[in-house]
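Missing here is one protein chain; the remaining ones are kept as they sit in the complex.
Up next, chain A:
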Amino acid sequence: MTHLLSAADLSPEQAVEVLDTAEQIENSLAGREIKKLPTLRGRTVVNLFYEDSTRTRISFELAAKRLSADVINFSAKGSSVTKGESLKDTALTLQAMGADAVVIRHSASGSPHRLAQWVEGSVVNAGDGTHEHPTQALLDAFTMRKRTGRGPGDDLAGLNVTIVGDVLHSRVARSNVLLLDTLGANVTLVAPPTLLPVGTESWPVKVSYDLDAALPKSDVVMMLRVQRERMNASFFPTEREYSRRYGLDMARVGALGPDAIVMHPGPMNRGMEIASDVADSARSTIVEQVANGVSVRMAVLYLLLGGKA
């Protein structure tokens, strides 16, 4: 594996290898005062963020630093990008500076694929437009595997995962559908018809418009953020209406099986797609997902960079 551009790049074996590696890394650092490994000493990882994302950037930064890599954070704001520099020129500059890996977040779908053609180092897609966010899918799968009592070597065969909300604009949903299918889980998408992309009938998923019908059969419910910044058309009548039909509140949680978990990629709109008491309940894995994100990103960086000369 040279790059991680899409969750679809991973074979079932490779996906399980990433999860296993993340688990072993987590075990090796558990209970340590100094959470640092010398594995990527002397390597340079560039975080190239054209879109604001504190959470993902910090997660990648921490992952790279815990593996002793040198980290350069590049934010489009206040850089030459605002003076009109193209992605290609930025890529060539990074290339000349000897970046071993570039972690890119960009509002344009497909930009990581273009970047991968211009740089020699590894490219990791940290979210491109409404397309994909593969490390988020990996950390979600890692969280599901741990929470459902599975361990090293296991996939997610037979796990019923319901993804609820704005699938249309969600790169998290796209990457999750691809990865969960690779790992053998059964995925159901629940959303208003206006927030489902064209072509979902060809995806390896079931589609439903009825959240209440889907909940009792779910082992995992993943709530997606309503992306207010992308709500530039009338996707649903009112926020209240959306919340009533597709929001997860305590009453709906009551319909879940005793061991079912609630996930959210964050940041949450409390009271909109998820009620505050659900987000803070024992079923919620939201904080755990953030912690798992660092382990999974360490695993990805190790697997991409560990063996390269």
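Everything below uses one rule, namely that a residue touches a chain if its C-beta (ideal position, glycine included) is under 8 Å from a C-beta of that chain, and two chains touch if they have at least 3 such contacts; residues count from 1.
Definition applied: contacts and distances are computed from a predicted model.
Candidate names were "Permease IIC component", "SufE family protein", "Bifunctional protein PyrR" or "(2Fe-2S) ferredoxin domain-containing protein", and the UniProt protein name of the unshown chain is "Bifunctional protein PyrR". Touching the missing chain, out of A:I34, A:A96 or A:V198, is residue A:I34. Considering the whole complex, the residue from A:A8, A:V207, A:A255 or A:L303 that touches the absent chain is A:L303. Although one chain is hidden here, its contacts on chain A can still be listed: residues 17, 20-21, 24-25, 27-28, 30-32, 34, 36-39, 67, 302-303, 306-309.
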